[in-house]
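One protein chain omitted, others in place.
To keep things simple, chains are lettered A, B and C as they appear, and every chain counts its residues starting from 1.
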Amino acid sequence: MLLVMRQNATQEEIDAVIGNIEAAGFTARPIPGGHRMAIGILHNKGPVDPARFLGLPGVKELIPVTRPYKLVSREFKSTTTVVRMGDVAIGEGRPVLMAGPCAIESLEQALTIAKHVKAAGAEMFRGGAFKPRTSPYSFQGLGEEGLKIMARVREETGLKIVTEAMDHEVFDLVEEYADMIQIGTRNMQNFSLLRRAGQSKKPVMLKRGMSATIDEWLMAAEYILERGNEQVVLCERGIRTFAKHSRNTLDLSAVCVVRKESHLPIITDPSHAGGHRCQVGPLARASASTGVDGLMIEVHHDPATAMSDGGQSLYPEQFNILARQIFEIHDLVSKQGEI
Amino acid sequence: MLLVMRQNATQEEIDAVIGNIEAAGFTARPIPGGHRMAIGILHNKGPVDPARFLGLPGVKELIPVTRPYKLVSREFKSTTTVVRMGDVAIGEGRPVLMAGPCAIESLEQALTIAKHVKAAGAEMFRGGAFKPRTSPYSFQGLGEEGLKIMARVREETGLKIVTEAMDHEVFDLVEEYADMIQIGTRNMQNFSLLRRAGQSKKPVMLKRGMSATIDEWLMAAEYILERGNEQVVLCERGIRTFAKHSRNTLDLSAVCVVRKESHLPIITDPSHAGGHRCQVGPLARASASTGVDGLMIEVHHDPATAMSDGGQSLYPEQFNILARQIFEIHDLVSKQGEI
Amino acid sequence: MLLVMRQNATQEEIDAVIGNIEAAGFTARPIPGGHRMAIGILHNKGPVDPARFLGLPGVKELIPVTRPYKLVSREFKSTTTVVRMGDVAIGEGRPVLMAGPCAIESLEQALTIAKHVKAAGAEMFRGGAFKPRTSPYSFQGLGEEGLKIMARVREETGLKIVTEAMDHEVFDLVEEYADMIQIGTRNMQNFSLLRRAGQSKKPVMLKRGMSATIDEWLMAAEYILERGNEQVVLCERGIRTFAKHSRNTLDLSAVCVVRKESHLPIITDPSHAGGHRCQVGPLARASASTGVDGLMIEVHHDPATAMSDGGQSLYPEQFNILARQIFEIHDLVSKQGEI
Partner (left out) sequence: MLLVMRQNATQEEIDAVIGNIEAAGFTARPIPGGHRMAIGILHNKGPVDPARFLGLPGVKELIPVTRPYKLVSREFKSTTTVVRMGDVAIGEGRPVLMAGPCAIESLEQALTIAKHVKAAGAEMFRGGAFKPRTSPYSFQGLGEEGLKIMARVREETGLKIVTEAMDHEVFDLVEEYADMIQIGTRNMQNFSLLRRAGQSKKPVMLKRGMSATIDEWLMAAEYILERGNEQVVLCERGIRTFAKHSRNTLDLSAVCVVRKESHLPIITDPSHAGGHRCQVGPLARASASTGVDGLMIEVHHDPATAMSDGGQSLYPEQFNILARQIFEIHDLVSKQGEI
């Protein structure tokens, strides 16, 4: 439920309405807008009786939020959220490239790749320190050692760091080292982890669950915002379908739909969507041409010996060309206007 | 099974091998290449004994075709097939735009739209005369009257005509009027209709079934080529998934995979994939950036009164901008090289 | 749109209403019920103005049929349709077993299997004479020769015959020989073939398309009923999902939903759903316990040499046990009442 105040409502009126909402057992969340104040009424399990608030001084109208999500919706906040990490801004137009290996293997490997991708235009360095693996017998990542390597990479290159946190314990560690914390596709509905992310001061990247509807995805983001962290970036990474020629099916319609429904920035991960090197370039360009706010792409200087997902990693020289194409497609589309 | 002749094999040797294959109950299909002759061995139900042919003079090797398709495969023919209709060529690089209304409603409607899309750069005019409809109570198209209108449109604008044939009876009619005959998604495994298409002298556009794997799709094309018609264009139009925010999920990975597997040109239909106007532009640009050979896009000058699928039709002015973006993205990618 | 007449409406009033409907460009379809006459208003492309008919003498009410289907719906006809072929009745309670090989290979093969399955309790013999095959190079069936063999089987065993018709030409032939004509999963939306089936005097079995929603399936049946053939049996045969351990995923929820929505009898095909012999028994018993009106099961006395789908065919002795289990589960459930 969204309560909209009149343009000329006074601060006293606003405070009184908030007090009234809280007295009724709800949580009031003021959202200052350009012209007027709106107040989100949260934690209402059932339908709220509008009559209860409509008569209060300064109240203009109540918008019943039929979508199950609230804080993440564009109805709630009409301007796109910009997630900032120093001079990196996700959501301001030009797509932010996040590139790096699937897993951090050594300082040398990480630095080699990081320098390449920075030179090609990447602003963030991605890499796995703690890896969620289908098999308990697969390489599980270097752990904290991997995080320390990433921190060194940031020091030496200036690239911002993004990496995944799989549980509470790891979250505390990752929060210490990373600039943006990734919640993976298998944890999209790990509500306990989402709440922990909601208490963080660091930006969070929330990947779509591999069979999640857009509503479920936005509701998962709602868990994070509801705890107070509004720095959330959504990441489309392909959905599970009957098709087996790609690891997943990249759902580019989701980009347009999320942009209409939510103010949160959205990026894609063409590497995990395609799962084969030859699909990464086309899917990355395709993402750029839908106007995404960023792309996460796996790059490895020696994919044949990569400890994880080498087959979907681009060679550095491929990434050079691709990065240029992505920026040029973005410029071309933003100049002529999206349709 | 593909039999490869030595580079210096004589015509007599080739003829002898063909005779031998046919004597064994198979069909031999010679495929002249740049450097050597290859011979497809068709209609072999089980595994062919290689010893049978390997000893013949001039034979270099037998390639067991593990893929179930043969004539459509790039192994069989390495250069991309170009489908030509007069001066329109699908498969030569620059994407061919096919645009028009979902259903032909009147000459005036058809001409109005056709002139718009031609001015914007379309080379072909699409429109439904016989419509496959989920409900027997929905508008089924103008029938032959619709075909006559399309023929008039061609006369007046020079645009080539593409429209769907749903059964044998309609096929005969459509073949008479159209430049390219569309086999729709619901008929992708209508094997009887595919065989009919294989006997046509006109190019055929084969849409992917809504839950077809790439193997099934290429096997459907194989039915057409096997009967002698090699002018086939494949059309990706979205697959059925759990996602409900779009009509279907456009599977752009399929474009790369089909290009590797088959020599047939491939286009996409972003209008039927998305099913909502706002998704058509992004999906069309996304298709262009994967290097498709063409796009089929619904355009209507007055979508609100369209008799079919108005909600996914672009306005003419939207198509103008989109067409320009498609060509520019194509130029950009082809100049820098696909990755 | 369903128009319901008052209980005491006279024949003159009914005739006048029908005339009025037809004059307005619709098709009127009278459906006599126990207590009153209802009249289906067909071919109304858009919303019908209720005022137009509500004022007519004898008219009680207009029920806007929000479901897209009409003639197949239980709202339209509340009692389950019984499809009869001689003394075989599908829809009367006890499940009708249809068993036989995937493909008819020879008279000896067909008769051997037919005698087995009859002894085990089957009432119908299934078998393919014209086979829809993904590959043009696979065995396509014996054709009319296969139909003749099936007719001989009927003569010698008394089993009714069901087999597939893939196109118009084949339909004419099959109609001549078979007791029930099967429309396969790939032809569920071959609207031209559905219309042909609607003109037949023979019962039709309509398999669900492999990615068809229940609405689309019932609309396909509507095409048949709309042309005058009400003897339609629906067959659930598994849907395409991401799961690859079975050929398809048998959707048993569809059985309950179809029973609520439609008066048409429904059977399942556990052989094509599972695709592996070991899954057929469990899926068949599972179907029986949901109260299906019949089951179609592949049986082969020598599956190792079967020309098609041997791996999913039961051995005759397995079918013996399974048939007994199916009948006993049916008795058990019908005695205690379905929940």
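One rule holds in what follows: a residue touches a chain if its C-beta (ideal position, glycine included) is under 8 Å from a C-beta of that chain, and two chains touch if they have at least 3 such contacts.
Since the structure is predicted, the reported quantities are computational estimates derived from the model, not experimental observations.
Asks: Among the options B:T157, B:S200, B:T241 or B:Q279, which residue touches the chain absent from this view?
Replies: In the full complex, the listed residue that touches the missing chain is B:T241.
Asks: Based on the whole complex, identify which of A:R74, A:K115, A:K148 or A:R240 touches the chain you can't see.
Replies: Considering the complete complex, A:R240 is the one touching the chain left out.
Asks: Hey, which of A:A16, A:L42 or A:A151 is the one touching the hidden chain?
Replies: A:L42
Asks: Pick out which of C:L250, C:L264 or C:M296 touches the chain that's been left out of the picture.
Replies: Within the whole complex, the residue contacting the unshown chain is C:L250.
Asks: Could I get the residues of chain C that touch the absent chain, sorted low to high?
Replies: Missing-chain contacts on chain C: residues 211, 213-214, 239, 241-246, 249-257, 260, 273-274, 278-283, 285-291, 314, 318, 321-322, 324-325, 328-329, 332-333, 336-339.
Asks: Which parts of chain A face the unshown chain closely enough to count as touching?
Replies: 42-45, 68-70, 132-139, 166-170, 186-187, 189-193, 210-211, 215-216, 219, 222-223, 226, 240
Asks: Name every residue on chain B in touch with the hidden partner chain.
Replies: 240-242, 244
By our rule, only the chains that are shown with their structure count from here on.
Asks: Which chains touch each other through the most C-beta pairs?
Replies: A-B
Asks: For chain A and chain B, let me know how many angstrom lie between their CA-based centres, rounded off.
Replies: 37
Asks: How many angstrom lie between the CA centroids of chain B and chain C, rounded to a whole number?
Replies: 34
Asks: Averaged over CA atoms, how far is the centre of chain A from the centre of chain C? Could you give it in whole Å?
Replies: Between these chains, centre-to-centre, one finds 48 Å.
Asks: Check each residue of chain C and list the ones that touch at least two other chains.
Replies: 240
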